[in-house]
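Excluded from the complex is one protein chain; the other protein chains are retained at their positions.
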């Protein structure tokens, strides 16, 4: 993801200083004209506008607050944009640290996959002060087509994990419903069309149906390859649950969706598209 | 419901013989020209095309197989259309009994509420042999705008309870998600718009949002009055679970949706629109 | 089960007339002195005290109300004792039918497995009028060591499915807890001992621990062979859910326990002891 995003900035004439733990990633960008730094600190000392894209909260904390992290060499009035999907409270904590150094940190997680990153079609959900949002938008609009201001820092994360929690619930709900209806004698395409003309319709039933053969060009019709991995959905549902626990909010179906996707990961489906929930529910395996 | 449906048949010039346990219901139809019978048996002896609309499986069994029921006086080659929402296995059982008397029974549950019944805008989901479906369609299309053939007898019920199971799941999921996002600092309308442009969108988030003030003209913006009652949703989720248990099908979120709506009924929300799930999740009440 | 129970009656000098769809079962009893009937009706015409033991509600209905069923040839003032585990409402229905013929039907499901049946160590939970309970006790105490009067007809079933619902919940709860604790670094035996001296203790943690090696002589220490099958637990949890749905009672953990055991059945664990829930939760399988 980060690689595609960086290349879209380069394409638009922005000089870049890049860092990644994998030198493979940065060497490709180097040949496109980027300068390669040896640490986040070195990036921070070279520029005052920094975009980060990392897998988990712990990586974000290390890259910002670690001994060779951004804060160890940050310049005054830097603009920090983190596109990782992480715990909103971690975003808020880092924003507080940034402020001490007279800088501003925005959370700006994305929706859209690797192809959307390559084609600059991502959606950015941004949390942070409005004035700095406008500065960030200049960069983000080169990497995505929608840049939405969600509110104070952390609300970008909140919007992202809310959407994905509802998506996870809807996908499992659609999978259960299609499985039940088919077992009760309904034709899969007919059932999908009835749901989609009725109040049961959702994105998962309409444009990403989890039953093989109902729609063309979706992962379920391609052995659940590609798409949005079950392990990533499980991670996002975990973030939603952590936020719900810390904020004392009941989310019964959200918590159950996490349990189901966690079980799928344990049973070997982590690398398949998250619509594989249908196969898991539907499949009767041989006796063990 | 049944009253409006009957009136639409009368309007179209069909002579009617009607029966209801409440004489209030039938007296209104009488003044519109219907003949009133004293039992289902009397209806069956007077006509060979019968439409029934009843609250629960037990009523359907009584009306068809009871001592003064339809089967006690049925004419050969009768066409029986049951628009009740009941257990598909009960529909199948009654269809079998009908066949013994050389008659045909179709299940034809509806979606759409009282207003749709009045305005002949219902959707009928019909299960039964295709030839008889075409005969039934002549009558049903006078009472609704969509008449869908779902397959063998019982599949009309299956389609209905599948749609409503997914609807119940989506509504609770939308309620949890809106509640979580709002508590995390997002504006309700902004959150709804983000979901609706993203993969979390569903009928409940788009056209029936459960958060007061997000949409106009929906029950949530009118103190959860009108709409589709929580007690009725609970009944339909119970039918879905019975079908799932009898057919050995896992439906984890469907079963949890039943538990949540059952709890709402127990706590006094049975008469409110089913989007009141949001209020239940959101509301912090005083200490007991 | 039924075979062992019959043999215990024979041993105590009671002449028997027996029927089973499997002639293998009855031929063994024949050589022990039982007379073999060709239908339930033939049994009913030969004796006025009848004990039935059948797998599911549908079999009980057939054996009592079918064309060659008990009621087709029943003698006045017969005592009918059904030891099947079935839906309490079916027991109540058959009791009503029995009463019409001036007979009495008691539900008397058992706890304890095949070995307990062989050794006359079963527990019978009996529902029906107290006077007839005392008559039934004469026979039941020859086949079990505990014969408990639970109340009106159907309450024997209620007691049975209540116990097994709590058992299913406790077993999954114990499995989750042991799995979590072990992954957090606790020794399995130490964790079990801490639970068992504390408020978390239950039958599943104390005498039937699901983690291999914690206890000797339990199915978990013998590859989950023997014991109480997952498919049978799933059936009983389904009966509990049907009763809960029909009686409008919320049972969130009971419903989730059913979903989990149903998933285990689908994934091939139906023939293993129900403590295999631990293995299902614990096991990380290879990528699919």
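Chains: A, B and C, in written order; residue numbering restarts at 1 for each.
As a working rule, contacts are C-beta pairs under 8 Å (C-beta built on N, C-alpha and C of every residue); 3 or more make two chains touch, one makes a residue touch a chain.
Note that the coordinates shown come from a computational prediction; the quantities given were computed from them, not determined experimentally.
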| item | value |
| --- | --- |
| Full-complex contact with the absent chain, from C:19, C:105, C:133 or C:208 | C:208 |
| Chain not shown, touching residues in subunit A | 238, 241-242, 245, 248-252, 255-256, 258-259, 262-263, 265-266 |
| Chain not shown, touching residues in subunit C | 88, 111, 123, 125, 146, 148, 150-152, 154-155, 158-159, 162-167, 169-170, 172-174, 176-181, 183-187, 190-191, 194-195, 197-205, 208, 240, 243-244, 247, 249-254, 256-257, 260, 281 |
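What we mean here is this: only the chains that are shown with their structure count from here on.
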| item | value |
| --- | --- |
| Intercentroid distance (Cα basis), subunit B paired with subunit A, Å | 38 |
| Centroid distance [mean C-alpha coordinates] between subunit C and subunit A, Å | 49 |
| Residues of subunit B touching at least two other chains | 249-252, 256 |
